[in-house]
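One protein chain is absent from this view; the other protein chains keep their places.
Labels for the chains are A and B, by order of writing; each one numbers its residues from 1.
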Amino acid sequence: MTITEVGRARLRKEDAHLITGRSRYTDNMTLPGMLHLAMVRSPFAHAKITSIDTSAAKSSPGVVTVLTGADVAAEQGSLPNVWPVTAEQKAPAFPSIAVDEVAFAGEVVACIVARSAAAARDAVELVDVSYDELPVVLDLEEAFTDKVLAHSNLDSNLSATWVFDSGEAGTGKPIAEALANAEVLIERTFYQQRLIPAFMEPRSIVVDPTSEQITMWSSTQIPHILRLILALTLGLPESKLRVIAPDVGGGFGGKLTVIPEEFITLMAARRVGKPCKYTETRSESLQSGHHGRAQVQKVKLAATKDGIVTGLDIQLLADMGAYLGIIGSGVPILGAFMYNAIYKFPAYRLECNNLFTNKAWTGAYRGAGRPEATFAIERLMDELAVELGMDPLEVRKKNWINNEEFPFTTVTGLEYDSGNYEAATAKAVELFGYDELRAEQVRRREANDPVQLGIGISTFTEMCGLAPSRVLGALSYAAGGWEHAQVRVLPTGNVEVVTGTSPHGQGHETAWSQLVADRLGVPFENIEVLHGDTQVSQRGLDTYGSRSLTVGGMAVLAAADKVIEKAKVLAAHLMEASEEDIEFTDGKFSVKGTDQSTAFGEVAFAAFSAHNLPEGFEPNLDSDATFDPQSFSFPHGTHLAAMEVDTETGQVTIRKYVCVDDVGVVVNPLIVEGQVHGGLAQGIAQALYEEAVHDDAGTLVTGSFVDYLVPGAPDLPHFTTARTETPSTTNQLGAKGVGEAGTIASTPAIVNGVLDAVRHLGVKDIKMPCTPSRVWAALEEAKTTGGVQ
Amino acid sequence: MIPSAFDYAAPTTVAEALGVLADAGDDVKVLAGGQSLIPVMKLRLADPAMVVDLGRIGELSGVRDDGDALLIGAMTTHHQIATDPLIVEHVPLLAQAAATVADPQVRHRGTFGGALVHADPAGDMPAPVLAADATFILAGPNGERRVAAADFFQGYFTTAVDDGEILTHIRVPKYTGWGSHYEKFTRVAQQWSIVAVAAMVRVEGGTIAEARIGLTNMASTPLRATAVEQALAGAPLTAEAIATASAHAAEGSDPASDLNGDAAYRRHLAEVLTKRAVIAAAGL
Partner (left out) sequence: MASSKTITVEVDDVSYTDDVEPRLLLVQYLRERLGKTGTLIGCDTTNCGACTVHLDGVSVKSCTMFAVQADGHSVTTIEGLARDGKLAPLQQAFHQCHALQCGFCTPGMIMQSASLLTENPHPTEQEIRDGLEGNLCRCTGYQNIVAAVQAAADGTVSADGTVSADSDEAETAGVA
């Protein structure tokens, strides 16, 4: 097969309509007779609802109806959690509209349905809700004590305790031994602050209940999963529901969720029999969409005096927020298999305690569990280097899996497919100018320069390609991890590729076209990729977890291969040759050893016209395939950050950022690089800028973009990106996955760099985000405690 | 995202505007550039019954030479302030500060007078205007009155502008030949100032002859750093002397504590930023 498209930096097919404003985001939709929804939300983080008076709102101009929890109690059910991490996992009911009690500020208590968005918004002010306030629990460590309960009908804040122990699992040695025999023991507590996904398109939902099949447009990453869950929860036959994810303006895990507002809009539309639209404001999005991270990590790392890690013990407190989201319970578990990262130490234990608090529920946010794990281990490797007076790169080299050791089964039992940490690190060190920057760092220290320089390192890996269904089953996840595709061959020989993945910025239309162009020899331009509509793409498990190419892309290739197999039969028939003698290259079927050939398009037309088919041959060449991966793939990379810290103000600046990522075989380098850039921005934002902050009453203080500081163009540096290419061995393409790499890798690189700049002044740790005031306070504290070494 | 309903008037002269305001009752807001008012109306933190839009009063826009001062119309946009040749020549501090307000789009709509009357403690225009000893010209039912900058800012979002009055012009003395700099400290570019320092210095030979320093967000109103000004007057033009003088920057301040830093941090920032602003203004 001649490869022409895979590896090309093809410009995206998706762009034309987006750069001209011909976009199809959900809020752009208008339907005849459409009504508008507005939500009444609880101002309290924890309270009993004692009464709701909707009479004034109902008589407000333009209002059609007002729904309360009591009105929909019989039909609304509970938003499901599909990942019971233990058999004993506890989860409070999660109604779309609160009935008796609210457990976070921003929870929906009533919904206005009106003829215009303005009329709906006006009526929100007229709903009179009486509350009896209850005590709130906001802090994770306090939640663990159960002194205050997040839900008055639960007897504990603990949802589940999940444990992995390499000694018990038989994948390694017992941790107790490693800790007892440690020559060096590093103990730390790391705080993963609460983050908000902050996709640029606020969530929006339109439901059209007219006709026999209800149609929902939603700004979601998961149209297929959403359809199933709506059907199961609301008692609607799946076949009566069509879900469409049109243009979706970013997700980052924040739209890997089902939300109360989707249920409410559907219930409202069913009731009034008219199309209904709900579009959240940004403030609502920040307040009541799911949040991410929010963990406390108590970590112990055991090592020998010469820097060999011998064991790692983790105790996690993971904030579920007020309810268990669809997969919120499983997010820390995704990280549990990544704390060992690229290292080959023998003993590992992780205990994860999932806890309820009176804040918005948590869920996936770019990386989902893996950034937290990577942060902890990469911070610890630096701490170990400091403890031993070694170069942090040297400590990593002593412990990482060498290239010749792949495939390598880690202490968690996962088999890493391939990797070349040596090559990526060597390239990064060279591009960075590591030795020169170290020399400058020494000079600045000696000169007592007010601006100090630090070098941050992160040698990360992550697990991509969610997921082998059997693995998900073993982890008690309710669904599988396969992906589906269909290749439809049109009479002209043009091709439609239907994918079960649901892109929202990732460029699947372009990349899948490249895959199929190579496989079928059909020009890139003659391929259309269809997605995000359950009526078109009838099966799929959607887009998240850097799975689309390594799982969905493989399904596309498998479907294309089936087309070829079927077409070969027809080509043989048309050329009066034996099937075994047919070869397919460059879009042509030819008979071995002859100059006889027929083009793909000719075979396609013959299959369509069906005038002359072999006995038993069904007209048309369309084929389906479902791919279930047997294993994960493990991209990796080395990220180096030169950080400048202004010791007078605490201001932190990224002077240089170099990353060398190995994502295996690349289909489109332009798209890969774009994914890396965006991932870096989000990881850096965790390190330096973003945090969801609540006041003592549980109100979100960072409730708008005025206070929730998503970095802008002047706040981020120019990134130097490069790649090494170590093909994955777990899929036929050798691809690994790139969607989350930058986010996972960059956070510890930045924080390690900040600390490296000021550690010699006595600073031992700084909580994220490393704001100027925190950095300055740490420097001041180091002065007063005489911490200068 | 959707404000409460309101009545709207767009007078075309100051006299007409005063008439509308006189008839409108208490629940009225004056709309200038709207870059602060409209966001709070969208969040329904403000829901006036009536909005009086000054955007169609031509006489309120523009900068003109007024002898020893510049007369700046209240509806002159931040973008105009940042680029106007008269301002750049005679009070460059105003141009420097205006160029840091929010973002380009906001600077295209937001107005000098609007920002001053809004009087957000973190806003960037009040401190330079205070440092420059500007005079505020107010039109009201009883005619025109003038208020010195020192008396204009009265508290958190509160100014000397009374109900029924509008700010029409700001008269800013010329500081031709003075060095100036606006040193703004934020966590992300688009943010309101955590602390900022507006500095103007007149250098004679190797000496700082005169200095004027305004502080942003160090109290509920903009402040003059008078102790620094006094310490700088007659001081040698050296980084050491400036640093010594700047140590007085937080005297008399009363900064807030919030997500971006507590009061102690802000006091410390005021000193560091004052030093930097003066050094930059003096061209060291």
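Here, a residue touches a chain if its C-beta (ideal position, glycine included) is under 8 Å from a C-beta of that chain, and two chains touch if they have at least 3 such contacts.
No experiment lies behind these values; they were computed from the predicted model shown.
Visitor: Of B:Ala46, B:Val106 or B:Ala263, which sits in contact with the chain we cannot see?
Guide: Reading the full complex, the residue touching the unseen chain is B:Val106.
Visitor: Among A:Arg723, A:Lys736, A:Arg759 or A:Arg774, single out the residue that touches the unshown chain.
Guide: Checking the options A:Arg723, A:Lys736, A:Arg759 or A:Arg774, the one contacting the hidden chain is A:Arg723.
Visitor: With respect to the chain omitted from the figure, which of A:Ile97, A:Val248 or A:Val395 is a touching residue?
Guide: Answering carefully, the residue with contact to the hidden chain is A:Val248.
Visitor: Which of B:Met1, B:Val14 or B:Ala209 sits in contact with the chain that's absent?
Guide: The missing chain is touched by B:Met1.
Visitor: Which of these touches the unseen chain: A:Ala74, A:Met200, A:Ala447 or A:Ala474?
Guide: In the full complex, the listed residue that touches the missing chain is A:Met200.
Visitor: Suppose we count only contacts with the excluded chain; which residues of subunit A make the list?
Guide: 8-12, 14-16, 18-23, 25, 27-28, 30, 118, 198-202, 247-250, 252, 281-283, 423, 427, 504-507, 666, 669-675, 677-682, 704-706, 710, 712-714, 716, 718-719, 721-725, 742
Visitor: Taking the full complex into account, what residues of subunit B touch the chain not shown?
Guide: Looking at subunit B, the ones touching the missing chain are residues 1-8, 10, 34-35, 38-39, 41-43, 51, 53, 55, 79, 102-106, 108-109, 189-190.
The definition used in the following text is that only the chains that are shown with their structure count from here on.
Visitor: When the C-alpha atoms of subunit A and subunit B are each averaged to a single point, how far apart are the two points in Å?
Guide: About 44 Å separates the centre of subunit A from that of subunit B.
Visitor: Considering only the defined contacts, which subunit B positions touch subunit A in the complex?
Guide: 1-2, 4-5, 43-44, 185, 187-192, 194, 259-262, 265, 268-269, 272-273
Visitor: Mind pulling up the subunit A residues that touch subunit B in the complex?
Guide: Result: residues 117-118, 121-122, 125, 281, 283, 648-651, 689, 693, 701-702, 704, 706-707, 709-715, 771-773, 776-777 of subunit A touch subunit B.
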